[in-house]
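All protein chains but one are shown at their positions in the complex.
Now for subunit A:
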Amino acid sequence: MLTFLRRRITSSAIPLVVVILGVFCLARLTGDPANLYLPLSATPEMRAEFAARHGFDQPLYVQFGEYLAQVVRLDFGESLRTAEPAAEAVLRAFPATLQLAGATMILAILGAIAVGSWAAYRPNSAADRIASFTSTTAASMPDFWFAIMGVLVFAVALGWLPTSGTVGALAWVLPVLTLLIRPFGVLVQVVRGAMVSALSAPYIKVARSKGAGELRVVFGHALRNAAPPALTVAGDLTVGLVNGAVVVETIFGWPGIGKLMITSILQRDFAVLQAAVLVTAITIFALNIVIDACYALLDSRVRQGVTT
């Protein structure tokens, strides 16, 4: 298992470095931040001073070298926009995104297990068809549209929920629902598919013949074997959520990493952007390893395939 993890970590570290270098270079190709941070009538001297103070007058490789040297010392630089340390901004925003993604995935997984198993238990019944239709619709729903409609219906017309914000349990409902809808739709289909084949497998007949109850057959035997593919998909979806909370966070004013990233891209706030990408990339990297490890634990073929 340790060998598996070590190899997995080594192979994932390369994309991580590529991402960090890519963001560093691409950010600097998008134009001079002095245009945004200095008034339109700023003199050339003011521009030169600005560039010198932030090191933008140095060649790109020197800037990157200095950045790496800083990162090694856990110094992520200072925000151009707010002048606070970039690490602070990122560490403040990141938990908010993780909570949103975590709550969403827990609900998506529980919901998908219930609905997917229910549909798979009686394939082609009315229940199965309803579940398939709603999950396909959910999986293809544009989250932007869903968010705005949710606000119009539940906040403005009915007045049940706040439009946005983070205070109080009700504030979580619309952002979580918006984020939930697609992973839920995808997971229902995956769980259903895996459960249909699991429920038709010979060992289910064996279990039934030994007198196991239906709940135990479905959740004790079939689900256990349907879990690995669902877990992999759930892992990928979680990675997508951490990465793609941009729309939801922007609409609902959720102070997370997605919103921070989009603001720092628009504001050419390089230090914050780099720190946000670095932390997100490391998290995704860690999540992938956790998913692989879980998968390997659940399915010994994966583990052996890599270690032998």
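Everything below uses one rule, namely that a residue touches a chain if its C-beta (ideal position, glycine included) is under 8 Å from a C-beta of that chain, and two chains touch if they have at least 3 such contacts; residues count from 1.
As a convention for this text, contacts and distances are computed from a predicted model.
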Message: Just to verify: the chain that's not displayed, which of "Peptide/nickel transport system substrate-binding protein", "Protein translocase subunit SecD", "Formate dehydrogenase gamma subunit" or "GMC family oxidoreductase" does UniProt list as its protein name?
response: "Peptide/nickel transport system substrate-binding protein"
- prompt: With respect to the chain omitted from the figure, which of A:Ala138, A:Ala171, A:Val233 or A:Ile284 is a touching residue?
  reply: A:Ala171
Field: Chain not shown: contacting residue from A:Ser117, A:Thr178 or A:Asn225
entry: A:Asn225
Statement: Missing-chain contact, candidates A:Ile14, A:Leu40 or A:Leu74, resolves to A:Leu40
- line: For subunit A, residues touching the missing partner are 30-33, 35-36, 38-43, 46, 49-50, 81-84, 92-93, 95-96, 98-99, 101-103, 106, 148, 151-152, 155-156, 159, 161-172, 201-203, 206, 224-225, 250-253, 255, 259, 263, 266, 268, 290, 293-294, 297-298, 300-301
